[in-house]
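The structure that follows is given in the form of C-alpha cells.
Take a look at subunit A:
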Amino acid sequence: MQLGLVHFLILSALLFCLGLYAVLTRRNAVAILMGIELMLNAANINLVAFNKYVAPAALNGHVFALIVITLAACEAGVGLALVLSAYRNLETVHVDEINVMKW
Partner candidate 1 sequence: MDRYLLTLTTFVPLLGGLLVLLIPKGQERLMRQVALITSVLGFLVSVWLLGPFEIGRAGMQLLERYAWIPAIGVNYHMGVDGLSVPLIILTTLLTVLSIAYSWKIETRLKEYLFLFLLLETGMIGVFVALDFFLFYVFWEITLVPMYFLIGIWGGPRKEYAAIKFFLYTLVGSLAMLLGILLLYFNAEPRTFDILELIRQQPLAKAPLLAALAFWGFFLSFAIKVPMWPFHTWLPDAHVEAPTAGSVILAGVLLKLGTYGFVRISLPMFPETFKQYALLIGILAVIGIVYGVLVAMAQTDLKKLVAYSSVNHMGYVMLGTAAAAGAVGVPERAAAATIALNGAVFEMIAHGVITGALFLIVGIIYDYRAHTRGVDDFGGLAAVLPKYYGLSTMAMLASLGLPGLMGFVAEFLIFVGSFGVFPELAAIGVIGILLSAAMFLWTIQRIFLGPKNTRWESLPDLDRREAWSLAPLAALMLIFGLYPKPLLDVINVAMTGLVTALK
Partner candidate 2 sequence: MSLPPEDLWAIAPEIWLGGLGLVLLVLDLFVPANRKSIVGWAAIVGLTLSLVPILGMLGVTPRTVFFGTYAVDGFAVFFKIIAVVSTILVILSAMDVLRGQTQFEGELYVLLTFAALGLSFMAASADLIMLVLSIEFVSLSSYVMAAYFKTDRKSNEAGIKYFLFGASASAVMIYGFSILYGLTGQTSLYGIADAIRTAPRPALIVAVAFALAGLGFKISMVPFHQWTPDVYEGAPTPVAAYLSVASKAAGFAALVRLLMVAVAPSAVDWVTLVAGLSAVTMTLGNLLALPQRNIKRMLAYSSISHAGFLLMGVAAYRGDFGAPGLLIYVLAYTFTNLGAFFVAVLVGQRLGSDDIPDYAGLAQRAPWTAFLMVVFMLSLTGIPPTAGFFGKFYIFGAAVSGGLLWLAVVGAVNSVVSLYYYVGVVRAMYLMPAPSAEAVRSPVALTMALAVAAAGTLVIGVFPQPFVNLLGTAALLLRL
C-alpha cells in the first residue's frame, strides 16, 4: 500500500474531531483553546497534503498553512489575555461558571 492523500486526510479528520471534542467538553477555557489549536492543525495537515497531491504547481497550501499558524498564534495571544483578564475579575477560568448573562 502506497502512502497517499487519503491517509493524511484521515489523520486530519481524527485530529479535527479530537479538537472538537475538547472544545465541547473541557471546562477550562485554556483547554478549549488547546482544542481549537488541534482543529487548526488538522486544517493545516489538509492544506499541506492537498498542496502536494492536488495542486503541486503553486505553493498556496503552504502559504495558507503558514498564515493559519500565524493566526493561531495571534488567537492564542489574545485569547489567553482574555482568559487572564476574566480570571482577575471572575476568579474562574471555567466557562460553565462564566454565566452571568442568560436569557
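These made the cut because all candidates are chains of the complex that A comes from, given by their letters.
Quick note on the criterion: contacts are C-beta pairs under 8 Å (C-beta built on N, C-alpha and C of every residue); 3 or more make two chains touch, one makes a residue touch a chain; residues count from 1.
What you are looking at is a predicted structure, and each value in this text was computed from that prediction instead of being measured.
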item: Touching chain, any copy counted, for subunit A within the complex - options 1 or 2; value: 2
item: Of subunit A, residues touching candidate 2 in the complex; value: 9, 16, 19, 23, 29, 32-33, 36, 39-40, 42-44, 46-47, 49-50, 54-55, 60-61, 63-64, 67-68, 71, 74-75, 78-79, 82-83, 85-86, 88-90, 95, 98-102
